[in-house]
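Here's the structure we're looking at; comments come further down.
Every protein chain of the complex appears in place save one, which is left out.
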Amino acid sequence: MLRSYLARFSRGIALLALCVIVSLATPVFLTSDNLLNVARQASLLLILSTGMTVVILVGGTDLSIGSIAALSSCLVAPFFLRGASTLQIVLGIILGLGVGAVLGFLNGLMISKIGLPPFVATYGMNQIARGIALAYMAGNITYGFGPTFRYLGAGMLYGIPVPVIIAAAVFLLFYFLLSKTVFGRQVYVVGARPSVATFSGISVPETMLKVYTINGLVAAFGGLVFISRLNAAEAGLGETFPLQAIGAVAIGGTSFRGGIGGVTGTIIGALIVTVLTNAMNLLGVSTLWQTAVTGAVIILAVVLDQGLVAQGVGAALVMRRNRRVRAEA
Amino acid sequence: MVAAIKRVPGIVYVLVALIMGFGWFIPGFFTVSNFLSVIRQGSVLAVVSLGATLAILSRGVNLSLGGVMSLAGVVTGVLMHRGWSIMAAILVGMATATAAGWLTGIVIAGAGIAPFVVTLGMMSVGEGLALVISGGASVPGFSNAFQVLGQGYLLRVPIPFWIAVMAFLIVHFILRDTQLGVSIYAVGGNEDAASLSGVDVRRCKLQIYLIGGILAGVAGVVLASRMNSAHPSGGMGFEFDAIAATVVGGTPMSGGRGGVVGTMVGAAIISIMRNGLNMLGLPTPWQMTIIGMIIIGSIALDALKSNR
Partner (left out) sequence: MERAVLEMHQITKQFPGVLALDKVDFDLYPGEVHILLGENGAGKSTLMKTLAGAHEPDSGTIVVDGREVRIRNPKQAQALGISIIYQEFTLIPYLTVAQNIFLAREPLRWGMRGLVDRDRLYADSTAILKTLGISVDPRSVVSTLGVAQQQLVEVAKALSLNARILIMDEPTATLSDQEIEQLFGIIHNLKSRGVGVIYISHRLQEVGQIGDRVTVLRDGRSVGTYNVADVDINTLIKLMVGREVMEKADRRSLPNAPEALRVSHLHRNGVLHDVNLVVREGEIVGLAGLVGSGRTELARAIFGIDPFDSGEIVLLGKRLVATNPSLSIRLGLGLLPEDRKSDGLALILPVKDNVTHASLTRLFPSFILDFRKERAIAERYVRDLRIATPNIFRQVGFLSGGNQQKVVLAKWLATQSRVLIFDEPTRGIDVGAKAEVHDFMRQLARQGVAILMISSDLPEIVSMSDRVYVMREGTIVKELEGEDINQETIIGYAMGKGEGQ
């Protein structure tokens, strides 16, 4: 009993333990300034990893979100420069999201219609979109956005950073989408067992197309929040997005085999990744460690996850044996 | 093997057409110096591609090659800066890469996790450690003796080329003449059947990623020597070019058939393409985009073919 509770809440406990250790190690961690900072960073990661959760749930992966974020936000950044009208800003946001959706849709096409492995298709998209972004920006930086646009990434509302509110909204939207809609059900079946989806009249390619399109849109949205916070857009932004998002999802307990997991775990995953990064900063560990740690954490998470799955199967077998024994008695 | 040889001629035409095309449009393309520089640059890719091919033949994939390359180069570079002898530095750099490959193999073979996730993680571990060890900046300026490895000539041919030829011969030998080679094809062709016939699938997978690590180590050291600088993201993107060289060279992502002969031609095609686009004066970002498209296009073509 205890064990199953531990398994269910292991991620939450890990997060809690991490926070306790960090706050013991450095008093700075629990200051409101630092916590606000963590919240701001976690919110961007959470936005990106909610979309990634859906992709991984459907049995795929998306390595292109950083480039999609970069290309879409660079293309529309001029709309947000100081003095832009609200209409212009709204138009820019819609256009940016549109670019992301189109790129995501292309990912979906390559994967579902041509049959490319997801990591190949999205890796290629990563390179293509990054190349276009770099060519378009030609080494320049677009900066100096108006206050209205900056509100998105750097504003405060009732003492809460706006990005946190946005991330919460995105999370709720995806939570709703995954657990309360027909589409969510379809995502889980396609990820769990594509052939079962087919036999149930659910089109696997269509579902994948939708999922990657949505993820492209989410990536673009993450990019907009990011440049709003930074007050600048440059072509190289977001290179670490895919890995961090995949890391957050993996730690959050969504299985790379598809069909198991959800965005609730991803929140904890995103928080763990952010707190870890923050702790390393506070403790004076070089930021250079972040990439290596993220990679190690991904491997560790999938290995542990595998262990948990194996444990679950073992438990099931024991249960069945007990039932048989009972039936025979 | 036979299938691979049968498929090579098609690609060779592409290679020749590419060379002719660039030669027609680009003055200076058909010069000895350009030819040598293509060879020098292509050799590194050729070595990494061998590692990618091994993984793909077994129906896996190795995304960690680029990261491990960076790591090996940086370790070697930093050690030399600390006054280590060239040999010792190279040995430790290689050992690091080998350990990374071994670890990757252990996780893939032991825990049975999809290679792309594990190698994706290892890619960032390698790259990340390279960043940490180098302090985030490139490690420039090595002794002449070390630079010979990447820039020198033997019999008027760049040394990296000889290294690539050796690596190719060894891997080709492994695939053709050893039990490991046969079992790589067997695992890629039908893992269950291979296992039923007595092939030790786990050991085979472990060795594939172990050799991948070694090859990435060689490539990383040669790259550092050629550039006269070890950059923590120097190997970035090589894993993708290596997958492309493999697939263009006639080894499909679905594994089980193909071989390294084609991969060498594939690596040549990609290197010449980069060189040609470069000489055409295309800005780097556009090169990146175009090559990305060509690579995706060729892999897509392969996927479409095998779908039919």
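Letters A and B mark the chains as written, and numbering starts fresh at 1 in each.
We take it that a residue touches a chain if its C-beta (ideal position, glycine included) is under 8 Å from a C-beta of that chain, and two chains touch if they have at least 3 such contacts.
All of these numbers come straight from a predicted model, not from anything done at the bench.
When the omitted chain is restored, the residue from B:S143, B:T178 or B:T284 that touches it is B:T178.
When the omitted chain is restored, the residue from A:N140, A:T181 or A:S286 that touches it is A:T181. The omitted chain makes contact with just one of the residues B:G66, B:P115, B:G150 or B:G256: B:G256. Contact with the omitted chain, checked across B:L15, B:V38, B:A194 or B:A303, is made by B:A194. Listed by residue number, the positions of chain B touching the unshown chain are 1-3, 176-183, 185-186, 188-190, 192-194, 196-200, 256-257. Listed for chain A, the residues touching the missing chain in the whole complex are 179-186, 188-189, 192-193, 195-203, 259-260, 316, 319-320, 324.
The rule is simple: only the chains that are shown with their structure count from here on.
The centroid of the Cα atoms in chain A and the matching centroid in chain B are 30 Å apart. By the touch criterion stated above, chain A contacts chain B in their complex at residues 61, 63, 110, 114-117, 119-121, 123-128, 130-135, 138, 235, 243, 246, 250, 256-257, 286, 288-296, 298-299, 302-303, 306.
On the side of chain B, the complex with chain A involves touching residues 61, 63, 67, 107, 111-114, 116-118, 120-129, 131-132, 135-136, 237, 240, 243, 253, 283-293, 295-296, 299-300, 303-304, 306-307.
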